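What you see is the complex with one protein chain gone and the rest in place.
The block that comes next holds chain A.
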Amino acid sequence: MLNYILRRLLIAIPTILILVIISFVLMFAAPGGPFNSERPLPPQTLANIEARYGLDQPYVVQIFNYIKNIVLHFDFGPSFKYKDLSVTDIIAQGFPVTLTYGFWSFVVAVVSGVSLGVVAAIRHNSKVDYAAVGVAIGASVLPNFVLAPILLLIFTLWLGWLPGGGWNGGQIEYIILPVIALSTSYFASIARLTRSSMLEVLNTGFIRTARAKGLPMRRIIWKHAMKPTIMPVLSYLGPAFVGMITGSVVIDVYFSTGGIGQYFVNSAFNRDYSVIMGITILVGCLTILFNLVVDILYAWIDPKIRY
């Protein structure tokens, strides 16, 4: 097992390297640059700025220096757009924010999604089931960019219960709306996945055997049905978790949380090369890490799987 983990981590290195190179190439292939604006800079000023950020070097040298600085100094460079900040500053400030609201969204989505899915499956074809499916479908067709402004209207403008945005060090009243908006669609997917998986499991032979033995329903569900049910859900949860903790541009834009989700989109629009790279590497590493975690969990839950 340890051997397997080590091997996976080693493979991650060239994977990240390829990611870096592809991102670099795509980035420079895009028209424009970080210092273009409505009023173009005079050539001399532009040259001074490009020299300061090393953009006057050939691309190959830039990529090499970039990777060298990360490996040797763990330095991702300065942001080209936000000149008072380095990429490390941006991630150090924004990532804890998205991690917080992403983590709570994950907890909310998993707990409510799995519960609803299980209840719906147990009461298959009953009113409870129909209601649960209705809720799940409703939640999945309601995109968060529609949900977020609606939440703001209801809870901030009409009821005046919660602040309409900001983070303020992560106080609870600032977290509630982002968590609702982010978790809804994940909740819906988890509920539907759990329901169909549970239905399938409940129709298998070993469950029928357990029932025939006269085991109480609660015990059958928890002791026997839950583990196999969770397997397909688990493979969804790995990427979903990464998706949630790296935030969402919609959440950051609508709730002004200051998280890193917005940089995914903004840095590309701004051609803020160093931020694009920093965020790409961060998400790349997290994706690799959590896919590995999911695989390890698989082995732990399902004894048939061995690495």
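Here, a residue touches a chain if its C-beta (ideal position, glycine included) is under 8 Å from a C-beta of that chain, and two chains touch if they have at least 3 such contacts; residues count from 1.
Here, contacts and distances are computed from a predicted model.
Trainee: Name the absent chain by its UniProt protein name; which of "Nitrogenase molybdenum-iron protein subunit beta", "1,2-phenylacetyl-CoA epoxidase subunit A", "Glyoxalase" or "Peptide ABC transporter substrate-binding protein" is it?
Mentor: Its UniProt record gives the name "Peptide ABC transporter substrate-binding protein".
Trainee: Given the contact definition stated above, which residue among A:16, A:67, A:85 or A:199 touches the chain not shown here?
Mentor: Checking the options A:16, A:67, A:85 or A:199, the one contacting the hidden chain is A:85.
Trainee: Using the definition of touch stated at the top, determine which of A:31, A:58, A:205 or A:303 touches the missing chain.
Mentor: The missing chain is touched by A:31.
Trainee: Touching the hidden chain in the full complex, which residues of chain A are there? Just list them.
Mentor: Counting over the whole complex, chain A touches the hidden chain at residues 30-33, 35-45, 48-49, 51-53, 81-85, 89-90, 93-94, 149, 152-153, 156-157, 160-168, 171, 173, 252-259, 262, 266, 269, 271.
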